[in-house]
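Missing here: one protein chain of the complex. Every other protein chain is in place.
Labels A, B and C are assigned to the chains in the order they are written; within every chain, residues are numbered from 1.
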Amino acid sequence: MIAVLKRLWKHGIGTIPKDELLHVNGRGKLLLDDTKCTACGDCVLECPSEALSLRRVQNEFDFSITYSSCISCRVCTEVCPTNAFSYANEPMPSVQLRDELVVHYTINRDESEPKGEIVSDRDRREVILKN
Amino acid sequence: MTEIEEKLSSRIKQCFARSLHIRHVDSGSCNGCDFEITALMNPVYDIQRFGIDFVASPRHADMLLVTGGVTRNLEAALRKTYEATAHPKMLVAIGGCACGGGMFGDTYAHLGGVDKILPVSVYVPGCPPRPQAILEGILHAIERAHELESSRKGNGAYAARTSNV
Amino acid sequence: MIHVLLEILQVIFIIGVSPLIQGIVKRTKAILQGRQGPSVWQPYYDLHKYLNKDEVLSIHASWLFLITPYVVFVTMIAVVAMIPVFITHTLLSFTGQLMLVVYLFGLSRFFTALAGIDTGSSFGAMGSSRDMFVSALAEPVLFITLLAIALPMKTTNLTLITSRAVTGHSPLLSPTFYLAFLAFLILVITETGRIPIDNPDTHLELTMIHEGMILEYSGKRLGLMMWSAWIKQAIMFTLLLDFCFPWGISLVVHGSMLIASFIMVFLKLTVIAIVIAFVEMSYAKIRFFRIPRLLSAAFALSIISILTNFLL
């Protein structure tokens, strides 16, 4: 009993205050800087969990990140030639509908020469490259 | 929504905001999410100060935290646990696997995602989500507890729709 | 008239304050573990929620399962009506009261255990069998201990015991008191299902005793079962106060005296709750088959206490 009190005296209460609780330091949410992205599709091909997809919509590209699949592995940050990816310090959003876990970015790059339309096909779990 | 229903839902929200009992169900996770849920109970995060506690029986619980993307061998057990929980109840999917299959996806032994068999209130993505994210998800679910009554009515229809999955 | 009102107030006080005592125990434990812990009002919130929830019943549940929470709750209220809290008068008062208290505890136990078996769940049955094992040992010891307390007071009427304890010379001088006090403390821990006998916070279904029996309850009935357990805890604490630390319990109906005794009782209950939390934190659960040893220690203590009473 004395030991219990001694420890409490020495180390106090370790609980972090409520207002600091939701503050996170490590990698959390994956973000894309759509001004840097050239829609080359390398990340889509390399992503191990098929969290990324790229789709051509007329003259633009629709780039999407599916948070429910993202495993924060940093492969995309490594392969991206323009360093367009970054991790925010906030956790991935908790949502009510699964569709809200997908964020879309529209990429409009005239000067880039995209390799083609890349679709991450979730049913077949492979990436199809179409020209 | 009738007046009675509206009253009822505010009452539920009021109840859950101060006292929430959680039952954790592992439906085939890698153990990572489970450990982060355990971490919520440690002195640093101390989830009990929010009036949230983990209980031993689904009958005592208001919320199920499901980790893992439902394996074939656990599908029946998960359904039974859900049925054994008293209304009003919520189901929160913790981790990438529970949200949509994660790395393992859809295989002969893995359904990939809790929402294929049961209605999910809140999805918490991450592999595994940090304790802070899980807590945020739980608080998020409490906030929308007032929608529970409507989901309760839709339940029958949902079961019928998913029975042939 | 004022007596009856006060006595009813006494009953309401114990029923109302019992969740708070539980809250204080939990909060103290949390602080000793180095964390902030739930608010002391948490049991009230829990109770409020349980009473508002729907129930899920096992298909095997019979009338016994359904009726048990009410039986247990009413039994506890009946006991509360017999024990002095801040005045020595009680709603029910007669010779042999102590025996009835033990038997009423036995009745609630009997029903809880049957309800545990009733649903056919293995944990319920396991909890019931263990509870019967513990109570088979604890009940005779409780008798002897109560006897050890009743003997120097020369009555089994709780009102008289308490009033004699209050008016009599300080019991702190006699060894009888210390021995009986120790024995009673062990029994308080046993009866309230705390460490080192049972673990109230456990999530391990294989080690549960009380929790195992109420595993199948949900909603309102679960709330009642929990509340009954808290009331029982409050009763045990109050009995401990009545027998061993009766200072401040008012003998007569007098305004300022009553307020003082009210505050005293409240403070004493808080102190006991904190002490129990300390005991719980400093011990681990003992091996199941070692429980008889602990209880036989209590038995021996009360026997010696009785003997010293005759010898000294």
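Here is the rule we go by: contacts are C-beta pairs under 8 Å (C-beta built on N, C-alpha and C of every residue); 3 or more make two chains touch, one makes a residue touch a chain.
By definition in this document, contacts and distances are computed from a predicted model.
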item: Candidate names "Ni,Fe-hydrogenase III large subunit", "Formylmethanofuran dehydrogenase subunit A", "Dihydroxyacetone kinase subunit DhaK" or "NADH-quinone oxidoreductase subunit N"; UniProt protein name, chain not shown; value: "Ni,Fe-hydrogenase III large subunit"
item: Which displayed chains the hidden chain touches across the whole complex; value: A, B, C
item: Options C:Leu5, C:Ile67, C:Ala136 or C:Ile286, residue touching the unrepresented chain; value: C:Ile286
item: Positions on subunit C where the hidden chain makes contact; value: 29, 32-35, 122, 126, 129-130, 195-196, 199, 201-207, 280-290
item: Subunit B residues that touch the omitted chain in the full complex; value: 24-39, 41-45, 54, 56-58, 68-69, 71-74, 77-78, 80-81, 102-110, 127-128, 130
item: For subunit A, residues in touch with the removed chain; value: 3-4, 7, 11, 14, 25-27, 46, 48-49, 71-75, 78, 87
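Heads up, the rule we're going with is that only the chains that are shown with their structure count from here on.
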item: Centre-to-centre distance between subunit C and subunit A (centres being mean Cα positions), rounded to whole Å; value: 55
item: Centre distance in Å when subunit A and subunit B are each reduced to the mean of their C-alpha atoms; value: 23
item: Centre distance in Å when subunit B and subunit C are each reduced to the mean of their C-alpha atoms; value: 36
item: Subunit A residues counted as touching two or more neighbouring chains; value: 13-15
item: Sites on subunit C at which at least two other chains make contact; value: 34-36
item: Residues of subunit B that touch subunit A when the two form their complex; value: 43-46, 49, 96, 99-103, 105, 115, 120-127, 129-130, 132-133, 135-137, 140, 144
item: Complex contact set, residues of subunit C against subunit A; value: 31-32, 34-36, 278-279, 281-282
item: Residues of subunit A defined as touching subunit C within the complex; value: 1, 4-5, 7-8, 11-15
